[in-house]
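All remarks here apply to the structure that follows.
With one protein chain held back, the other chains of the complex are shown just where they sit.
A and B are the chain letters, set down in written order, and residue numbers restart from 1 in every chain.
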Amino acid sequence: MAESADHLSCQEVVELVTEYLDESLPAEDASLFEQHLNFCEGCVWYVDQLRTTVETVGEIREEQIPPEAKERLLGAFRDWRRS
Amino acid sequence: MAPAQAHPRSAPSASEEADLVARLRGGDERAFEALVERHYATMLAVARGYVRTRAVAEEVVQEAWLGVLNGIDRFEGRSSLKTWIMRIVVNIAITRGERETRTIPFSAFAPEADEPAVDPDRFRDESDGFPGHWRAYPGSWASLPEDTLLVRETLDVVKRAIEELPAAQRIVVTMRDVAGCSAEEVCETLDVSEGNQRVLLHRARSRVRSALERHLDG
Partner (left out) sequence: MIAYKFLKLDGTSVFTGFRWPIEELSINTWIEAQVDPCRSGIHVCGTEHLPLWAGQTLYELELKGEIREDSGKLIASRARLTRRIEAWEESVRDRYTRMCADRAHELARSASPPLEQWEAVVEPSVREGPALLGFIAARIAEELDGPSAYTAERARQSVWLVDELGLET
């Protein structure tokens, strides 16, 4: 017999966000998660903040290799190629 | 059901990789250069998690590339090229780090103490009715002016927040969210379980979000 679900609390939801965005929540937990979002604007905004954070982190330009380091590596490559 | 996040720097295909390996073995300098440019930053970030200074991290990366060249003929393609390269970095970094008595012990990749994503004070408790519910809703960033999040200042806040993370969290979020590595690549590179990797990512992202929030609301 199916016991009625305890709806998730906001405090539980914020701990599940990474798994949810990673699509690694078990099916019924993902449903409970979405159900909560359906009712709770605060958590919708929180999830959105998390998504935005990840996107912003993704905008960080990775640093380029400094020219001297690159020259050194190319030199090592040519040595390796020769041997 | 949740939309999968496509990272701006998605991985090359298997055939692209096979092509690069072949060209490398054939002594194609352009191929080597492209490989270096693609992976340098991530290799540096990974090395940086294991050794004391940036200078040492740079040396580790140089040494790793030598390892790549010396080992490329034996590379069998069982893992991706990228993962194989990163593992070389990790191994050299650990050796270096041990010598300088500053390694992340592997236990650092197994998150122990609880670290809530959000300060528990921001939720109501038993005495307050609605335990577990927000006291005050977090802000809606969707209503911010469009380029707020892309300006230099905001990116600096995020960069600084990542710099200040505990090493294990920093490596994972850098690999996943800056470099666009997959969860599998991170697990294989750092030799951590998927669960641990996710916890570290979760905590890292939560901290960065908090820093962003303080900057945007403050």
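Throughout what follows, a residue touches a chain if its C-beta (ideal position, glycine included) is under 8 Å from a C-beta of that chain, and two chains touch if they have at least 3 such contacts.
Everything numeric in this text was worked out from a predicted model, so none of it was measured.
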item: Candidate in contact with the missing chain, chosen from A:Leu32, A:Val57 or A:Leu73; value: A:Leu32
item: Residue numbers in chain B that touch the chain omitted from display; value: 1, 126, 129-131, 133
item: Those residues of chain A which, in the complete complex, touch the missing chain; value: 1-7, 26-28, 30-32, 34-35, 38-39
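The definition used in the following text is that only the chains that are shown with their structure count from here on.
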item: Chain A and chain B, separation of their C-alpha mean positions in angstrom; value: 10
item: Residues on chain A engaged by chain B in the complex (per definition of touch); value: 9-12, 14-15, 17-24, 30, 34, 40-43, 45-46, 48-60, 62-65, 69-70, 72-74, 76-78, 80-81
item: Chain B residues touching chain A - in the complex, by the definition given at the top; value: 1-2, 4-5, 7-9, 27, 29, 32-33, 36-37, 40-42, 44, 58, 61-62, 65-66, 69-70, 116-118, 120, 123, 131-134, 137-142, 149-150, 154-155, 158-159, 162, 173, 177-180, 183, 194, 198, 201-202, 205-206, 208-209, 212-213
